[in-house]
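Pasting in a structure now, in structure tokens, and then I'll have a few things to ask.
Every protein chain of the complex appears in place save one, which is left out.
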């Protein structure tokens, strides 16, 4: 039992470091909170594209992908090692996670030779960024309940409808979209998967303002958007099976490791900085045991990540442990935010520059409800754990086999 | 807004007190924990029967029942007042709750004139005690899934099967039982309701030992037990409807009020009696806030009871508040037991006479899992609140309309 | 017995709800929130005209002379509407402090002004992060002048006067300061709920007059906070009621997998638990209202119990409100976050729920002795 690299891993890591040292600057590890928000989005995108182009040129892009599509045929563990090391350097934020992690592999699995040739190498190089267009306002957790329609007209498909929660739509060239092509078919049977050009004039992208004021996602409206049949991925009516490939490639949180002990130290400091009943807050038994509980969950997450990495390193598929990460982390984050605010007393309602303590807690408290919903709600994660990991039976399905048009969906008004 | 009796209630209460003063002895209010366990069960039953007979003779039995069946035509509030006052006196434990509260009213609603005449007056007087025989090992929360069979032979029904969780079966003369009379009918349609003589030689009563060592319930086995068709209550196949009458009369916890502040004071004392990190436990912030939380729930339960009583007093039906009492109280009881044990430190595992603190916590910890299950599990109570109180939809029912014999039930082995 | 509000009180409640439905819709709340306006002057004027500000103020000072039960009914409605007005600061805190220990001149001036809607008041106690304690008060009153800094002060930037807890000699006093007068500098502070604005008040030799006896400041403050807790608890309960109803309507009308999401057991059971929480909170609130109205010995325990249970019920409700709404619940456009923010502010404003737990257990230990 150890945390050490195998000899092969150590060699590879050294190679990675050598290259990174020569091509990037180490980040100050004490500057734990990087704020790039003051940089214009356009500048950041340009920097990210330049870094990706450079990595491609030097042979460090899409490591796990096959060489024929522009990758390096590396192992998963090598890819993880590169990611770990790259994270120590001062590099632009990644805008390729969805494309490289989910969409590219979907094209590899279901695309025609022409599609692979046209899209994959440019995706690696990064001059064209990709987004995913699955979710809809009326089809949240019930993803297959989507209603955006695609109708065949000649050699094209004409798309109408609305997608939501699309990350990066505003700077993407291509989107991958699931649309309903047959409302008389059963829910999962009437779907087809397409590649669409995000520069089509029928596409209207509107940022969604979140309750914390930030805008990380978009709504995307489609009005008579045309995409050629050659951009269809998989057979007509086979869209759900193709979409599953995308979802199964959703980047796992393996190795992210729960973020170390930073938040715990911050909580200790917050508790030291305030008084409870005339004594330092950190001397209060309830405060002490509560922080201890957070620390235990945090280390549990961290070492669960290590167990997953070990499985990778041993050439195994990581266990189902990965699926619990977001579930636990989001709930704990919400609790930590609330607790940090509580420590501040009446002043806990103050935020930002006017905070009388660490303003992280207010930010966290306003952000965590989103994390509990994005990429699978707590409820969906619990379904996944109980059904896919533990093998418990699914809910009785009353929509099974019915024509989609007869299934109630969305929000009655 | 007040807690005072109306003038009519005050008059009635005075009358009750006068009678009780003349016929019973006030209980020492400081002797909060009465222990009658050292008395033989037979003696207690005899005392309970004598007290009931006396109340009947003097006109204080089954107050809410109609006079024609031996009651007093009193209001619900009068009955509650009698109960409140009687509870202040040193009287035997009641063995009539199920009969007077649930079974009698069922006979009133569904019985023939002969059945009412034969059974109700003697039930009031109390020389014959009654028990309820609904639950079965394979039909717990899904009560209607019961399998005990009743087959018509001549003028009799012959009953075979097993009932469980029967309180008091060992000293009862009569039982009210739901049996399956048609396995080809749908689950709820094949049931019929019977009165059975518990002295029938085909009945075998075995006490169930609970995990805390006590035995408050029985299993009751039926082997060719005969009951005449004249003891059938309601039509053949109409047993579920009759059973619902019984269940709807289940004694609500109105007015019980969560037991006052006794447990909170005991917890405070326990915390004062131990040290945490070299200081009195009661000075620990976590201990303090946790006890405060228990107190808040306790008072919430108490005044929820008062709101229910107010509704009664105003001639209204108590609100749905009553249904939350057991749900909250059982869970809180479990937490309080565990917390009391925790305060005792390593010594918390010691029980009974060897306890180094208040042994109540260990007893509570071993008893509360039972309270969370008896008379409706937490899950069933949450179903009831969400469906009956809030009006949310029921679960999809996959057993609806199927012949009972085709529905999987019980425990696969 | 009748441990319930009277028909007249319920009629008052229903009238108040009708008025606020019309005049404090969630879109109006949102206008105030997005404009960072602090409060709705129109609504403030409206509730003054309806006499709500003086419900519990004696008639001789321009009030309606009703009791606290009526005020509790209105507080509940203020809470359910998320009304963006300085009602709590002015009515539960400032008016209450003056009613309790003000002299006749002070009552005439301030209670009359409050009842008419001409004066907004507030109570300023805290100066730093952490729990309020006698030792954490640095502002000083001497020779009729107040010097020091208070923050956060709810509604401090829009109030006309503040009642300030200050050191006086070796003890504490409460003093009244005209916030529009000399020696007062005030700044709006960023807070999580712009409809319940917070401010920093800096006093530099600001003229001030003592409220109540010299040296009584700490005790009176605690007493006023206890009384205000009862009414704030009703606001929290009202907020929880409304958030529950909105969430209930949503889950009953939102379909997934062919059925209303309200038919899924995980949501149903949480709604049942939230319902139970809220009913226990309501019962504690009733108890506290009764104790406040009757000035019962149980007031301290009942007020803390109400504040804790209603505060927790509201906070738990809004967290699930967002979660049960799914993605849209996290958008700016939906109203969930208005409730989420308000629940947190009410849970902090007159001391955190944790501080009320401390007050409750302190009293329970004393009672048990």
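The chains carry the letters A, B and C, assigned in the order they are written, with residues numbered from 1 in each.
Heads up, the rule we're going with is that contacts are C-beta pairs under 8 Å (C-beta built on N, C-alpha and C of every residue); 3 or more make two chains touch, one makes a residue touch a chain.
Here the structure is a predicted model, which means the values were calculated and not measured.
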Of B:205, B:350 or B:384, the residue in touch with the unshown chain: B:350
Among B:70, B:83, B:121 or B:140, the residue in touch with the chain that has been omitted: B:140
Among B:90, B:117 or B:275, the residue in touch with the chain that has been omitted: B:275
Contact set of subunit B toward the excluded chain (per top definition): 135, 137, 139-142, 145, 164-165, 208-211, 213, 273-278, 281, 286, 334, 338, 341-354, 356-357, 362, 365-366, 369-370, 372-374, 377-379, 382, 395, 397-399, 402, 407-413
Touch list for subunit A against the chain that is not drawn: 1-6, 9, 264-265, 268-269, 282, 285, 288-289, 291-293, 295-297, 299-304, 306-307, 309-311, 313-314, 321, 324, 327-328, 379, 381-383, 385-387, 389-390, 392-396
Residues of subunit C in contact with the chain not shown: 264-266, 269
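Please note the rule applied: only the chains that are shown with their structure count from here on.
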Centre distance in Å when subunit A and subunit B are each reduced to the mean of their C-alpha atoms: 52
Junction residues of subunit B, two or more chains touched: 285, 288-289, 395-396
Two or more partner chains touched - positions in subunit C: 259, 354, 358
